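Excluded from the complex is one protein chain; the other protein chains are retained at their positions.
== chain A ==
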Amino acid sequence: MNLSNYLVLSVLLFSIGATTVLVRRNAIIVFMGVELMLNAANLAFVTFARMHGDLTGQVVAFFVMVVAAAEVVVGLAIIVAIYRTRRSASVDDVNLLKS
């Protein structure tokens, strides 16, 4: 099996994730888009590690998972906090800094 197919899948996943972040308003869905992008990146790392026979990429993928886990904790906490105060999970409602 050609390894470049994994890369194509990674690009597709990243694009879907990015599009989700850009077009959706629900904070949870946006968050899921971010997760998708992170995992697309992980897939690319692992694929390149395999292509070059080097373990560094796989190690980085582990780091990304750790960071993603931490990010989920913080991000979800923020979303819950916002929902509690504003009764909405829409990112468009979070614009207090503007004017």
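General observations
Following the convention adopted for this analysis, a residue touches a chain if its C-beta (ideal position, glycine included) is under 8 Å from a C-beta of that chain, and two chains touch if they have at least 3 such contacts; residues count from 1.
Criterion: contacts and distances are computed from a predicted model.
Remark: of the listed names "Nitrous oxide reductase", "ABC transporter ATP-binding protein", "Heme exporter protein B" or "NADH-quinone oxidoreductase subunit L", the one matching the undisplayed chain in UniProt is "NADH-quinone oxidoreductase subunit L". Only one residue in the set A:L7, A:M32, A:V72 or A:V94 touches the chain that does not appear here, and it is A:V94. Taking the whole complex into account, chain A touches the unshown chain at residues 18, 21-25, 30, 91-92, 94-95, 97-99.
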